[in-house]
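Following this message is one structure expressed as structure tokens.
The other protein chains are all here in position, but one chain of the complex has been omitted.
After this line comes subunit A, so read on.
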Amino acid sequence: MCSVSRLNLLGRIKASSLLRYTLLHTAIVLVLCGSALWLVKDFSLGFYEKRQDQFVQEQLNSLSSLAKSSTEQEFRLAVEQLAEDNRQVLVVLKSSDGYLGNLNYLPETVPLSPSMGSFWILGDSVLEDGRFQRVRGSRINSRWGALVLAYNSSDFNLFVSRFTLALYAAMVLVLLVGLITGFLFSRKVLARLNTINQVTAQVGDGELAARVPVTQQGDEFDELAGHINHMLDQIEASVEAIASVTSSIAHDLRTPLSRLSIKLDGYLRKGSADAEDILGAQAELATILHTFNAMLELTKLEYGQGDLEFVQCDLSKITSEVIELAEPLAEVREQTLSLKVEQALVVQGNHQLLFRILFNLVENAIKYSPEGSEVKVIIDQSSVSVIDQGKGIPEAEQDKVFQRLYRLDQSRTTPGHGLGMSLVKVVADLHGAGVSFVRNRQTFTVKLTFH
């Protein structure tokens, strides 16, 4: 078995769902936050940029029409005026005798209106690193020379850079918070899985009594814990039953086997064995074989091995055959044996098996009730009841009598194999019938109810 604990630490971290869930959670949070911030940026800054482009185009349009209607002198004055009046406007006119406006050069790369292009300028920014600014502008070729107009967005650029910085800071914060919460959340969930893991590992190592703690929350983990605990209860019960059956087998077989051994020793000492001796030994062997066969048969019946013939069975008819066979036993104990059929009961079943379990029940009634008492069998529309006047089965042991080789008599001296009631139970199950016990003041009833 490859235990997780044998892997190295790094391997464990990699294999653990904790890391994967934490990262997944963080990634989701990051994507969501990133999209939200991107939308905010696009809507606010993008909108502002469009407004700037619009402004540039409007200014260029009016300059363009002015150039058509004015003299060169008037146009130059208008450009100078615009450059001086409006801090937002960057304008440069390339005239025959140099550059006019508030820029000292006309960048040739700027596209013609209405296209917009961006270019570098060296501005007068308050910030050390803000001397160079990227601005957006457009160009017209008027009859008085080429003109480029741009929006002086140094303030805006500063705002954008601050905004972007805030954006990244927010993302880093989200990343950190996401990692921490993701880690805590995943750890909490996985801690509970770990307790379940540990318990199952303990059980795997043989500690059958270990149980998963169940909290008060009643969530899926508690449900899982409940199922696991139930399963462990079942396993523990099965293991106990096997242990008990094993010791019972050992006990039941030891007595006849040791008797056989003693007998054979005696024959050896005597130097010979007559027919009677051999018959005695054979009888011991027969007892042992009978026990084995009975157990094998039970197992076969229980696990549905072998083909069983199911036919319509009249239970009153079977019961009268049983009573006929048991009559001599009752006579020995001076008991009266009677059958009362209140209503005929016909079921789908195996005649031979039904006969055997009814015989078992009647035989038990005869065996365990006092001499001279009365054993009655009553058949009604759905059940067969065997009523005797014995002391019956104590309530605490009523479940256990169906176990293999279980004996009410703990000394195991009363003759029997402790398999009779087991057979009753198995056959009743095969026929979809239930077995119940009813204790009255003077009588004890075993009732087979067919559904």
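The criterion applied here is as follows: a contact is a pair of C-beta atoms (placed from the backbone, for glycine too) under 8 Å apart; a residue touches a chain by one contact, two chains touch by 3 or more; residues count from 1.
Here is the rule we use: contacts and distances are computed from a predicted model.
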Answer for the undisplayed chain, UniProt naming, from "Response regulator receiver domain-containing protein", "PepSY domain-containing protein", "Nucleotide-binding universal stress protein, UspA family" or "ABC transporter permease subunit", is "PepSY domain-containing protein"
In the complete assembly, which of A:18, A:92 or A:435 touches the absent chain?
A:92
Touching the hidden chain, out of A:27, A:40 or A:122, is A:122
Answer key for A:74, A:108 or A:155 versus the chain not shown reads A:108
In the full complex, subunit A touches the hidden chain through residues 90, 92, 98-99, 102-109, 119-124, 129, 131-132, 152
